[in-house]
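One structure coming up, written as structure tokens, with questions to follow.
One protein chain is absent from this view; the other protein chains keep their places.
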Amino acid sequence: MTNTAYKNGNDSDSGVTLQGISLSFGKTHVLKGIDLKIESGEFFAFLGPSGCGKTTLIRLIAGFESAQAGQVFIGEQEVSHLPPWRRNVGMVFQSYALWPHMTVRKNVAFGLEEKHMPRNEINKRVDAALDLVDLLDLADRRPSQISGGQQQRVALARTVVIEPQVLLLDEPLSNLDAKLRVQMRRELRQLQQKLSLTTIFVTHDQEEANTTSDRIAVINDGIIQQIGSPMDLYDQPANRFVADFLGTTNFIDGRLKESGNTIQFHADNGEVIPMHDILLDSSYRDHCSLVVRPQNVTINTDTEIEAADKIRLKGTIIGKEFLGSTIRYRVNVQNDVLLADDTHHHGQVPLKNGTAVNLYVKRNQVIIVDA
Amino acid sequence: MNMKTNFTKMLLGVLLAAVLCLWIGPSVAADMEDKIVVVTSYPKDLTGPFKKAFEAKYPGTTVEVLQKKTSAAVKYIQETAQGNTSDLVWASAPDAFEVLKGDNLLKKYTPKAKGIPAEIGSYPINDPDGYYVGFAGSGYGIMWNKRYLKAKKIPVPKDWDDLKKPVYHDHVGMSAPSRSGTTHLTVETVLQGEGWDKGWATWKEIAGNFKMVTERSFGVPEGVNSGDFGVGIVIDFFGFSSKATGFPVDFIYPKVTTLVPANIAIVKNAPHPKAAAAFIEYLLSQEGQELLLDPAIRRLPVNPATYAKAPKDFPNPFKDKSIGAAVKFDVGLSKDRYNIVNSLFDVMITYRRKDIAAATKAIQKAETALASKSNAKAKALIKEARALLTTVPISESEAVDAKFPGVFTSDVYKKRKKVSVKVPPRQAEIEEKWDSFTKKSYAAAKAKAEKALKMLK
Partner (left out) sequence: MLFIALFLLIFLIVPVVNVIFVAFQDVTTSQFTLVNFKDFFSTALFRESFWNSLYVGVMTVLIASIFSMPLAYFTSRFEFKGAVIVQSLGIIPLIMPPFVGAVSMMMLFGRNGSINLLLERWFGINIPLMEGLNGVIFVESLHYFPFILINLSAALQNIDKSMEESAQNLGCSGFRLFRRIVLPLAMPGYMAGASLVFLKVFDDLGTPLLLNVNNMLAPQAYLRIASIGIKDPMGYVISVILVVISLSAMWMAMKSLKGKDYATVQKGGGGLAKRRMRSWEKVMAWSIILLIMTLVLAPHFGLTLLSFGSIWSYSILPDAFTFDHFVAIFTETPEFMTNTILYSFLAGSIDIVLGTAIAYIALRTKLIGRKVLDYVAMSAVAIPGLVIGIGYLRTFFAFRVPWLENQPLATWWIVIVIALSIRRLPYALRACTAALQQVSVSLEESAENLGAGKFSTIRKIVVPLMVGGILAGFVTSFATAAVELGMTLMLVSKSADGPLSYGIYVYMQSAAGRGPGAALGIAAVIVVGLCTMISYIVVDRRQKKYGMRETN
């Protein structure tokens, strides 16, 4: 499957730049000063809960919304005032929006017909696009006669066939079942790499974003919370929202205090934890949280190791969940509940509720965020 | 009272299921029945006052009025003969009564009222066989809208021949005789007065000026009243009552017309014969006759004494012998060719109005041109065109129902007794022949007239 026809290539800059975008619907402020630069050829995700403004943002790039303030650039060209049909931005809709009165082939050919391409050229390209998504044999069916996954691929083919500068995907996997979703996101990623197409992907599912994207912008409440690679975001969340939204997290609320040369975290529950390598950010020092992922918490019943690079907390098991590869214990530490993951091995007997345990966390695996 | 009837209805509706199982016996017959059912072609304006007055005079007896067009009323009586629920038929056209009489659907009745002469105009008031009774006279004539004629600068017509003139082109309305018993009489009167061929020629030349052939006889006064067309051929009371209502219209009796009685008859096996007879007697009473002078009714009373109370401009046929005396109307002849005349009129005029109007227009144009320039050839052509226009597919002697046995009178629901009986041609078949003949003649007439016009230019 060599599709040189779709090598949009990076010979022209197709990055997307948003500058100071603000948008409100009536009194509701949906986007509040968005600044963002997406590189040419990048697979970029907008991740956030529903209602955060991510769909509005992608529709803005496509031209379906217009901002009260700010500019949109594709490459060097400002497109803020171009109507959707002049932007050369391909969008795959959440509902796929396949036209029920046209066959698969007609759907895919539509965009090319609008460009008044010669008929034989259209046929050639449609065939290539359908081949790309492996649907050549269903070309004469109607959308209602093919499965959800196939519809999804038709929508994709319909969009890429016009060779857009930017590909926008609005929750494209949300209407598929779990297994198909995993398969499709892999295919999406492969396709994007094959075409080196600047792609923006909107999702509320962190796993989807993590597995497909080069970089992610986490959006909440109309504001970009953090931009970074999936691993950066997970390991170094910039704030409580990002930490909480990506993966399962323990939060211990407290405040930071200087004690001589060291900085100590005084938890509200009474624990005092000395910290390393922490910049003292004055803005939230009196009201912050210590963040630690459950898999970074080691649970131990017998030996008490005192190590300089580890934090030790004492607690009692109050509950557990069996997750297959791990057992997640709920541990009461000074009336805070912490989650601790323990790898599960075949035949291993889990700890009983009420067992007194020691929890260990490596100092370099905790971070402090605003509360 | 109406609230009460409706309450009863409501109850009936609600209790329908329960009532289905019950059998309620007929109410105890009083000396005079508690109601009469009158099938009539007359509008509310006429029936209303009589109903009111009669009910006032005979409390306890209700008059139920069933308004239908004459033809539909006859059809209704025929259809319901087996389970007759009607007591009286009350309508204008004597022909309709002749049809019912012929089908043996009427009951003989001799009125007791005094002072009513034997004839109105030249027409006997009561059926000589005693099946139906005349209660008022009606004649046929021409009605026009004064504002319309004034605005279009059209002269007021005086007689049938006036309506043939080009000045009336596209201004005249008439109803189809097959749909309206009264109109049938008008057509038949002219045919009898002028003779078959000349009569049809008159009708077709007038028809060339038709704006409209209406389906309902009231369609004509309606059109004249609203000013949709200026002149209408109508029965007198339509003209009188429209005028009385205040419309800017007027009416005139042409020379060839006939006064015929409007009639009432008791239906055979009438469920309420006593009340029905009382109603007829009331119609003929001095009181009932005077009701006819009501501005909304305006019919000619059959009792000459009543005219003493009539308004000044009210025509009195018993004094003014010029009205309706010119033609001696032959009811038998009319009856014999009733369906054929109607059918011919429909085929030649009603359904071919556009064709006849176009041909007439062409002839009128050619004649106007001829008036200023003489050309013998063109004159001959125009004459031929007129002849074609006025030709009739069948002669008078052919035009008797008896010549088409079973075609126009056969009853679909009468089962043929024996298969060997010869099957007559179907009406549709014959009408189709007439129609193609007519269409051809009109087209030829138009062509000839146009040719003549070309010569004259």
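For clarity, chains are labelled A and B in written order, and residue numbers in each chain start from 1.
The rule we apply is simple: a contact is a pair of C-beta atoms (placed from the backbone, for glycine too) under 8 Å apart; a residue touches a chain by one contact, two chains touch by 3 or more.
None of these values were measured; they are calculated from a predicted model.
K.L.:
List the neighbours, among the chains on screen, of the chain that has been left out.
P.N.:
Counting the whole assembly, the omitted chain is in touch with A, B.
K.L.:
Have a look at B:V37, B:A262, B:L344 or B:A399 and name the one touching the chain we're not showing.
P.N.:
With B:V37, B:A262, B:L344 or B:A399 as choices, the missing chain is touched by B:V37.
K.L.:
Would you indicate which residue among B:Y109, B:W203 or B:Y338 is in contact with the undisplayed chain?
P.N.:
Within the whole complex, the residue contacting the unshown chain is B:Y338.
K.L.:
Of the listed residues A:I162, A:L197, A:L338 or A:V369, which contacts the missing chain in the full complex?
P.N.:
A:I162
K.L.:
Which of these touches the unseen chain: B:S241, B:N263, B:Q289 or B:S441?
P.N.:
B:S241
K.L.:
Looking beyond the chains shown, say which of B:D250, B:E384 or B:E431 touches the absent one.
P.N.:
B:E431
K.L.:
I'm checking contacts with the chain that's been left out. Which of A:D35, A:E78, A:E114 or A:D177 qualifies?
P.N.:
A:E114
K.L.:
Tell me, which residues in subunit B touch the chain that this view leaves out?
P.N.:
Spelled out for subunit B, the touching residues are 2-3, 5-6, 9-10, 12-13, 16, 19, 22-24, 26, 37, 43-46, 48, 64-67, 69-72, 74-75, 79-80, 82-83, 85, 96, 99, 145, 147-148, 151, 176, 178-179, 181, 211-216, 218-219, 221-223, 225-229, 238, 241-242, 244-249, 271, 296, 338-339, 342-343, 347, 350-351, 406, 408-413, 415-416, 419, 421, 423-424, 426-429, 431-432, 435-436, 439.
K.L.:
Since one chain isn't shown, list which residues of subunit A touch it in the complete complex.
P.N.:
Touch with the absent chain occurs at residues 62-64, 83-86, 88-91, 93-95, 97, 99-101, 110-111, 114-115, 144, 155, 158-159, 162.
Keep in mind that, in the parts below, only the chains that are shown with their structure count from here on.
K.L.:
So the centre of each chain is just the mean of its C-alpha atoms; given that, what is the distance between subunit A and subunit B in Å?
P.N.:
Chain centroid spacing, subunit A to subunit B, equals 89 Å.
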